[in-house]
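Take this structure first; my questions come after.
This view holds just a subset of the chains, kept in their places.
Order of writing sets the labels: A, B and C. Residues in every chain begin at 1.
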Amino acid sequence: MSMNSFGHIFRVTTWGESHGPALGATVDGCPPNIPLDAEMLQVWLDKRRPGQNKHTTQRNEPDQVRILSGVYDGKTTGTPIQLMIENTDQRSKDYGEIETTFRPGHADITYWQKYGIRDPRGGGRSSARETAARVAAGGVAREALKALLPGLQIKGYMTQMGALHLDRTKFDWDAIDQNPFWLPDNAAVQEWEDYLHHLRTREHDSVGAAIEVVVRGAPAGLGAPIYAKLDTDLTAAMMSINAVKGVEIGEGMAAAGLRGTENADEISMGDDGPLFSSNHAGGILGGISSGQDIVVRFAVKPTSSILTPRQSITKTGQPVEVVTKGRHDPCVGIRAVPVGEAMAACVMLDHVMLHRAQMGDGPRGKIG
Amino acid sequence: MSMNSFGHIFRVTTWGESHGPALGATVDGCPPNIPLDAEMLQVWLDKRRPGQNKHTTQRNEPDQVRILSGVYDGKTTGTPIQLMIENTDQRSKDYGEIETTFRPGHADITYWQKYGIRDPRGGGRSSARETAARVAAGGVAREALKALLPGLQIKGYMTQMGALHLDRTKFDWDAIDQNPFWLPDNAAVQEWEDYLHHLRTREHDSVGAAIEVVVRGAPAGLGAPIYAKLDTDLTAAMMSINAVKGVEIGEGMAAAGLRGTENADEISMGDDGPLFSSNHAGGILGGISSGQDIVVRFAVKPTSSILTPRQSITKTGQPVEVVTKGRHDPCVGIRAVPVGEAMAACVMLDHVMLHRAQMGDGPRGKIG
Amino acid sequence: MSMNSFGHIFRVTTWGESHGPALGATVDGCPPNIPLDAEMLQVWLDKRRPGQNKHTTQRNEPDQVRILSGVYDGKTTGTPIQLMIENTDQRSKDYGEIETTFRPGHADITYWQKYGIRDPRGGGRSSARETAARVAAGGVAREALKALLPGLQIKGYMTQMGALHLDRTKFDWDAIDQNPFWLPDNAAVQEWEDYLHHLRTREHDSVGAAIEVVVRGAPAGLGAPIYAKLDTDLTAAMMSINAVKGVEIGEGMAAAGLRGTENADEISMGDDGPLFSSNHAGGILGGISSGQDIVVRFAVKPTSSILTPRQSITKTGQPVEVVTKGRHDPCVGIRAVPVGEAMAACVMLDHVMLHRAQMGDGPRGKIG
């Protein structure tokens, strides 16, 4: 059972509501002797933090993470690591009428229908604020991966924002960390900024996005078929992020339009092992990594919290017009980038551990 | 841990290889007192069975399922239900050279790299034949759902096969069961047949497909946020199916291109509860069902087993040209339809049970 | 996987070390709409708290629990409940030499051998202080059980302390809460006090204990055979408590000496259902509750932290004499009583939920 947990062995349980005293993540199963302190995690939280640029929520919280357990003398001990982020700025007055009104496109109505009770302050448990806990847990996973798989890189970036698409011919891996959209094309940043500024200030609207996360440098052999396939677990991890509506591995949905002669990546022998002529598979075959770049992509819907009025109903079934005046991102997809990276980091570490459980550190099947 | 199991409470473990003595599913957690016999399951297996039409593998196995446990006097007892399908037609001589060769686009190479051993006969555990066990388990879930949620319907159909797309303006729910493509448009069937026939016999090629599964009649309130969301579990279930590369809920990847004013489904009050102006959400908000149709869609890549030669390598790293002469479907996506339905049935039952665990049969949050 | 979690659906994860900033429990799966506040939990923590009487550790901490999530407006929301207890009194100087020395009978040596690192302050994760988190979680379970099974009682009491045994002919259910030993015989309390006082002050020794926990008022039908039997889960819950070395259900180990004619509880028909002539079974048959009192009993070893010198070794393998000068209970079994109760409460709630998952609130098999 895993209502608020994910992972097989590196197991993360997130807890907390948007406007409660605190939220966080309980991280179980981390390998011992991994160097860890709060600063290492803060880096990633700062990346996700609202108020980073003018396109993300202006709520100005430090999002300071504390490590309450599982670390001694600067190293993990193999026991549960409790990560807590206190909610210091809880302007719940902004959210008063949400208690009796269901915002279209939000989980207000379904939480109510399921539980018969919900914390309406800032969306409660269904708020995207929950992803801060994931990002903190992902930071732990990154530190463990550094020790277990040195050389592994995990990077997320935007490939689409509404009508704008990444031009893949200009793909620049190094540009990703240099602009507020994590866009692998610095030259396009101004256009993306203008587009979003116009959308927010003039059209009072929001927009969806597509994010791609690449894992580079993973060895072949990770993944546990049939139902803990690496692609299955990555897909589930991404789909669990707020507002995600689709997930793709490699070719993704476009595979439906391909022929066998186009899709299969041909294999040749390189100096260091097998080489593939292409990467339609997204680095995963039969649920197991092939040694190629692992490529997962997901779509985030536009936030429904906009200034433009929308029709809805109240708890008593009365019609009501909903206008969201609070602080909201015009494109929540931007902040989904570090969240997607964090989820990928957790899944990769989990699968390294799962592989070791069954196979140990011993030799894998050799080729050549 | 769940390498070969899925589900939280209604828990299915599949076992078996393509060319071993048998394969099957161990189904744990089924409610008691559900009428069940092998014939009820056979219906669904026959739907998935190879050799049903000229477009699917000619391997001619009866795929006869036996119930070895968990049923007494025609009813489930609440104990594990063992479903076994014996492999009667195991022409393993067809597959001889696979032992030393890695077929491009197949899991041959990754299974070898992971385990250092693999059963090469018919793809072993990575064969699509494993999905027969899922279909049998899905049959059990369907019978339980009949008792728990009478009126629920689960239907899968194709929406794309290579260059051909379903014309949604001609969507006909009743046509789905009337043609070999499970196409909701009988008038298009001839075109699809011709397309596939040409592809197979003239071009010696295969093609991808997109399948949509709709769950109609599910109550609001199913789904267990944050990490056992209904959409997360449905997505994982579909991604675990062989050859699936992308999964979408409602708008899916297209959500990346939408604006907030376009995407959010507005709410009004109907006679029997809330009504939605549209279903971009695919029936799920915040991971919980809203009472609308639940819509999940997935893409299946074209099989890599084709008569056209492809470049690859052997275990010793030697280059080799691979031509697959065995019996293979030109579009494995066709047979993925009943598999997707079966996975949806299992997930839905699981979530009904999960909901009852926390909430019992008691009242939900009322509206109006 | 569940290294630091227990429970199938009502799932508790404890975290924290004896002398870290805080410890606590992440409680997932609690039913919604259960009245809950910190005071309700504090009652049980106060019962377990050190310094309650002269026989338990003099460490004087308030052990104040805070609820950080999962509760809104005084009621549970169905989302994870984070319970945190800050460590305010961390005299770690008391524990300095433990870092290099292995105390006999403690987990110092095995934690070191397993992890290659350990938090030596107060025993770190292996400290009995971890049980405070269980007691808090047990308080949540009790409140939920009140709503789901009104009338259910869970009581723990001592049946043995070293050479002293409870005289069952004088068993007084109401006396249990009236004395510091939770002894169901007020007349014997003075003897127990004298015994323990002498042991501690004159003999510088400690002593073991046996605790019995009774669940009264549970309906028949709880328990999920074969591997989630009610007795299996209760037994595992008790064995996971620090220093426990044996667990019994009903007759327990004495069953080995009985004959069939002596052991089986005969059945007759009463006004409200089946009656049993005796309760050798401890209220559980085939892993399922029978409606009788559920009786589980466990033995706690004497603490190894005593003033009498013991032989041991250091990390470098040098011989060393260990004398524990810190604050320690002469009989840790006393404080194990509320812990055992808490574990029983969690297991019972978990099984009520598990039963509902499979069976709903519907009718059970009727007799008569």
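Basically, a contact is a pair of C-beta atoms (placed from the backbone, for glycine too) under 8 Å apart; a residue touches a chain by one contact, two chains touch by 3 or more.
Not measured: the values here are computed from a predicted model.
Asker: How many subunits, all of the same sequence, make up the entire complex in this structure file, 3 of them being shown?
Answerer: Total copy number for the complex in this file: 4.
Criterion: only the chains that are shown with their structure count from here on.
Asker: Would you mind working out whether chain B and chain C touch using mostly the same residue numbers, over half shared, or mostly different ones?
Answerer: Comparing the two copies, chain B and chain C contact each other through largely the same residue numbers, since over half are shared.
Asker: On C-alpha atoms only, rotate chain A onto chain C and read off the angle in steps of 5 degrees.
Answerer: Fitting chain A to chain C on C-alpha atoms yields 180 degrees.
Asker: On a C-alpha centroid basis, what's the spacing between chain A and chain B, in Å?
Answerer: That pair's centroid distance is 26 Å.
Asker: Based only on mean CA positions, could you tell me how far chain A sits from chain C in angstrom?
Answerer: Going by mean C-alpha positions, chain A sits 39 Å from chain C.
Asker: Between chain B and chain C, what distance separates the C-alpha centroids? Give it in angstrom.
Answerer: 45
Asker: Scan chain A for residues touching two or more other chains and write them down.
Answerer: Where chain A meets two or more other chains at a single residue, that happens at 1, 3-5, 8-9, 14, 114-118, 125.
Asker: So in the complex, the part of chain C that touches chain A is made up of which residues?
Answerer: Listed in rising order, the residues of chain C that touch chain A are 1, 3-5, 7-9, 11, 13-17, 20-24, 26, 28-29, 32-33, 66, 68-70, 72-73, 75-82, 84, 114-119, 121, 124-125.
Asker: Please give the residue numbers of chain B that touch chain C in the complex, ascending.
Answerer: Answer in residue numbers: 1, 9, 29-32, 78-79, 148, 225, 353-354, 356-362.
Asker: Over in the complex, which chain B residues touch chain A? Could you list them?
Answerer: 1-6, 8-9, 14, 102, 104-107, 109-118, 125-126, 130, 160-163, 199, 203, 205-210, 220-229, 231-233, 235-236, 239-240, 242, 245-269, 274, 277, 280-282, 284-291, 297, 299-306, 308, 310-313, 315-319, 333, 354-355, 359, 363-368
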